[in-house]
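Yeah, one chain of the complex is gone here, protein chain that is, but the others are all in their spots.
This part shows chain A:
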Amino acid sequence: MKRALASLSLTLACAAVSQGTAATLTFACDSVGQGYDECKKGADAWAKRTGNTVRLIQVPKETDSRLALYQQQLGARSADVDVYMIDVVWPGLIGQHLLDMKKYIPAAEVSRHFPAIVQNNTIGGKLVGMPWFTDAGVLYYRTDLLKKYGYKAPPKTWNELATMAQKIQAGERKANSRFVGFVFQGKNYEGLTCDALEWIASFGGGTIVDGIGKVTVNNAKTVQALQAIQGLVGTVSPQAVTTYGEEEARNVWQAGNAAFMRNWPYAYAAGQQKDDPKTKENEASPIRGKIGVAALPAGPGGKPAGTLGGWQLAVNAYSKNPKEAADLVRYLTGLQEQKRRAVQASYNPTIASLYKDKDVLKAVPFFGSLYDVFTNAVARPATVTGSKYNQVSDAFSTAVYSVLTKKSAPGPAMKTLEGQLNRIKGRGW
């Protein structure tokens, strides 16, 4: 295997030499929503400018599956992929296999990005990923339906959401038997960890593990939050929400079959899609122009919380073309490309000044109104739990899943989870 890889890279190296300085880079990018197409546009623009070639590979849709794949590649010190798009919770997990971007990108350019994300991506003094786009969970609502049922503003609390969703669902079901009130990510995977963190944080229940590494998940407010959400499943949320990831939820929403959805900002541009003028195909989203975006609801006495998501671009430390790879990263994370992606596909920039840019705000108005949500997003306990983050997240989402499927009650589930997390923690994170 190693020899095969070596000979392959040798062939690639020879090919590179014979073409002068042009390199062929392999880029593991995105596959959710318009992700692949947007990656391709950006990478192609860079390739055209520099005369290099970028080969985009297909990656799994779900973040856990991507991580599993990349961990294997990096663990085997494979040079197959030059540039990876990495999740905000991964720097602590795979950082030792990634190059220090500070050596390739001037400090003045790095400092334009949100300091919190740069901090998150810095592991042991090494900047292992350049911020590309940030994410926070937001609430999508149908402006037309809210108006139709006499509501002036989106819900501020989870109780309000339940009431509104119930009324709209009851009304719309008469004409559309598939209509549901509220969809989110309820499948047992990393996405559920994000959603559930928002519920418990918005009730004031903390962040599973606190900043100094103490397991705090077993508390009254967390239990209260899970009770509230458990009550939604099977009433205003379909029971099958426990089989939904981001894209399954978006499919229901974008078909016009849901009143509310929790999702990441990418779903906005996807929902506003127009007919393709070139192909004249009927691709327009049925809910185009009827989409509102707000901060997620809060629990009693709590404040809204959106989980910090977002993706970075990183260069494989074993890459044969580190310079070109870093240059691709520099281009893609730069101001111009981030602006293009914000305007065309509603990806949140990581450069603060773009949130005041007129073109960006015109294309995605909620970037301005929800600026606070994006800058104050709740981080998953990835930094404090380090290499054990995946085990923590896995145990947490499985416990929440058992609550959503009504296999356990919130109280006992959180008590068991507390024991489990302490077991994973062992003598320390």
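Methods note: a contact is a pair of C-beta atoms (placed from the backbone, for glycine too) under 8 Å apart; a residue touches a chain by one contact, two chains touch by 3 or more; residues count from 1.
One rule holds in what follows: contacts and distances are computed from a predicted model.
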What is the missing chain called in its UniProt entry, if the choices are "Sugar ABC transporter permease", "Cation:proton antiporter", "Histidine kinase/HSP90-like ATPase domain-containing protein" or "Ferredoxin"? "Sugar ABC transporter permease"
Which of these touches the unseen chain: A:P91, A:G206, A:P238 or A:P381? A:P238
Considering the whole complex, which of A:I105, A:I200 or A:V252 touches the chain not shown? A:V252
Residue touching the undisplayed chain, where the options are A:A68, A:A153, A:A220 or A:A352: A:A68
Those residues of chain A that touch the unshown chain are 64, 67-68, 71-72, 75, 93-94, 96, 173, 177-180, 187-189, 234, 237-243, 248, 251-252, 255, 257, 387, 390-391, 394, 398, 401-402, 405, 407, 419, 422-423
